[in-house]
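Here the complex is missing a single protein chain, while all its other protein chains stay put.
Chain lettering (A and B) follows the sequence in which the chains are written, and residue indices restart at 1 in each chain.
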Amino acid sequence: MRNELLHVFRNTPLGRETLFQSIYFCKKTDTSLRVYIPVSKQFLMYFENEVVTVDLDDSYLRDPETAKIHAEEIIRMEGLIPRFIEPKSYTASTLPDLPVDFKYMTCPRSISDLSTKISLGYIGPKVRGIIKNSTFPVLIPASVFKPWKNITVFFGGSNNAGKAVRFGIEISRKSGFPLLLFTQSEGKPKSYYEELLDQKGLLKPLKKLSFEWLFFEKGDFRKNLYEVPHDSLVIVGAYGHGPIRDILFGSKMELIQSELPNNMLIVGPYCAVHQF
Amino acid sequence: MDERLKLVFIGAVAGVGGGTAAVFLNKALEIGREILLPYRGSWYSFIFPAIGAFLSTVFLIYIVKDVGGHGVPEVIYSVTKRGGLIRLRSSFSRIISCALTISSGGSAGPESPVVISGASVASNIACHFRLKDRQRIILVGGGAAAAIAAIFNAPVAGMAFSLEAIIGEWTSTNLIVIAVSAAVGAEVCRIFQGNQIPFKGGTFTISNADLLACIGLSFFTCLSAILLMKLLRFIRSLSNRIVSSPCIRAALGGLIVGVIGIFIPEVLGEGYHFVREIIHGKSKYGLLLAGLITLGKTLATCLTIGTGGIGGLFAPCLVIGSFLGLFYQKLLLFIAPSFSWAGESYFALLGMAGVLSSVLQAPMTGIFLITEITGGYQVLISVVLVSVISVCLSRIFEPFSVYHQELIARGEFLRPRTDRYILSELNILELIDQNCQKIRSDMRLREFVEIVKKTKSDFFAVIDPKDGHYIGLVHLDDIRSYLFDPNLYDTILVEELIDPNIPTVSLDHELLEVMEIFDYSHNSVLPVVHDGKFFGLISKSKILDHYRKELMVEEEI
Partner (left out) sequence: MEQLTIKEVSELLDLPEITIMRWIKQGKIPFQMREGRYVFDKKQLINWANLHNIPLKEERKKVEEKDISLYEAIKKGGVFFDLEGGSVEEVLRNALNLLDLDVDKEELLEKLLQREELCSTGIGEGVALPHPRQPVKDIEPMIGVFFLKNEVDYHALDGKKVFVLFLILCPSTRLHLKLLSKLSFILRKKDFLSFLRKCKSKEGLLEKIKDLEAHIE
């Protein structure tokens, strides 16, 4: 797996904001940035058990002559070296395949619908398809670039949540930013969650980082979300307990994505976690 | 349950899928024909192919958001490079497009679109059962076989096509599952459409002279196949250059086909009706007309498919072949009228076998298909003769089948257990040796000598201490003389010992490219550098070791 983040560039002011966020994320997590400037309306991602067709919305193909120039400008301005991806394989002459062995990928809330649809509560089907199958977590940036200064991880006890915590720990280490854990207990005491974290081998690393635990024993989950700092990177597992549902993510996840405007890193069921 | 048995069961399910796809397409074609029947005679009917082609591409590209092309190259690509993964939308998109193209009069066949439908259904069934690549590939082969088996009521041909054209190898594991799928597919179709042999001919009386005449026919079929393939390529590239919008392009092609159809109605649609006539000996065409229709059908087919119409080549090959056979028979009668040559149906049958085998570069498929769909087992020898000779001759001019050409042009064609295939399976990351010692560029020879004493490597990567970037490689072989000259110990910096002629390889390189770099640079070891950072060394000997293991694992027992 390469230590890179895949960013599909949209040559619009909205796309510019997304690119800034990708650049910031890369800088803070010491990852290389790879940009794909779309050459056709679709591309394919062949995952292990499914091939996801990403239909791009028209704005991705706007003004191709200036796309590369704009992207390079922005990347250079932020002090990184622009690196682009040229698809090497094609399923059909107008259908390029993109590699999938990245560490992260940036996707806006919707990649195939109009930009007007990008709002709270909506995550497009293609993006969902990618999250469901990818071995990398997906970064969904806020609509306007804002540098995050801390990391909030939602932990509900499931395996997916455990993975999310692992990513949180890694990113906190690399970036040096403080880590917050958010748990809405459903009547269970804090020790129960501590026990779970310990079983997953996460308690020790967390303590080393000296994290803060936002533990809510009561109250409405949605209301408690207000406690998530405004300048936080939110990391959350796509599914909680229970079997994988095809259309929707886990219930908490859906609530989170409809309520929080923060930058989000969503950890799907197949995400590979690196040992640190 | 035993893994293989499980696979056979799932193969049967895939067979049902493939068979159903064929049934759907047949039904759709019937419906289309019925709808347009009352309008066939009218003056404006020549515009139908254009409209049909236009609608089919619009549907395919804008509504379903799939891509054009008849689909078999995509199945081959998926099987050879993508572990058999095919998009679900391809299971129905091509069927509908194809129905629109053909029923409106476009000169194409329903077979290739049904292949990708069957393959896609099988692929998604395999995904549902969480099968791994190798098994999914076999299942995809099964789906394709089932589709062909169903649409022609010819299970053996379906199997042969799948193994010959799509998977590319006949191995025992493949065979069983695919045979089951094909049989099930054919059966599914029989349930809905009855067990008929599509082109059942009568009995044949053949003399030795007829067998000799077959050889002559092979030349003609070979020529015909070459003409078809070359014309198809030509029209495809020409139309791509002239018209950029795929829908308009298809419509234009359809228009020309429609115009041809005014004069030669035999070129429109599938054309099986005419084939049946010829096989039953009921045709009324003379020598010149038969020849004209052969050429006309070839042109119409290339126009339909070359401009982006969705349809396959099987049916047109059969039509072209039967008219060619008819032409040849009439020619024989012309040359030696008193000799009692075999009937038209005999030569038509052989014509079909010859043309199909050559265009597909798949003699087994041609042989099995023709014998199965005509019930002509008596004439097996003749069929084999014509198929084989025609294929061998056409291979000289057109070495690859019409399906493989597209892939080859893109450099995507890989056959299992070939050098290119194995190299494409291996990834650089698997071959990197990270035991190479890194040293700072500002180190003096004296310190370097101490390091050499302690390590076992022959190669040392020189890194810039300021940004950690790779600068070059030092090979002990090249610097032996300096190592033993103490006078140089304080005057030489390690940076000066670098061999500037060693090219680097990045993690993005495909292994085939890496081998090419090895070949032209004559190094046995190369450094892997990505984004300026040194990752390790890659050596030819390690590649050999992995290559062999990969090949061994690929081998079927």
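In the analysis below, a residue touches a chain if its C-beta (ideal position, glycine included) is under 8 Å from a C-beta of that chain, and two chains touch if they have at least 3 such contacts.
Predicted model only: the values in this text are computed from it and were never measured.
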item: Omitted chain - touching chains that are shown; value: B
item: Selected from B:Ile61, B:Leu131 or B:Leu252 as touching the chain missing from the view; value: B:Leu131
item: Absent-chain contact - pick from B:Asn427, B:Thr455 or B:Ser521; value: B:Asn427
item: Given B:Arg276, B:Arg440 or B:His546, the one touching the chain that is not displayed; value: B:His546
item: Positions on subunit B where the hidden chain makes contact; value: 83, 131-136, 425, 427, 429-430, 545-546, 549, 552-555, 557
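Methods note: only the chains that are shown with their structure count from here on.
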item: Centroid distance [mean C-alpha coordinates] between subunit B and subunit A, Å; value: 38
item: Complex contact set, residues of subunit A against subunit B; value: 2, 32, 41-42, 44, 46, 49-51, 53, 55, 81, 83, 88-95, 97
item: Contacting residues of subunit B [partner subunit A, same complex]; value: 65, 67-69, 73-74, 77-78, 81-83, 85-87, 89, 127, 130, 406, 410, 412, 507, 510, 530-531
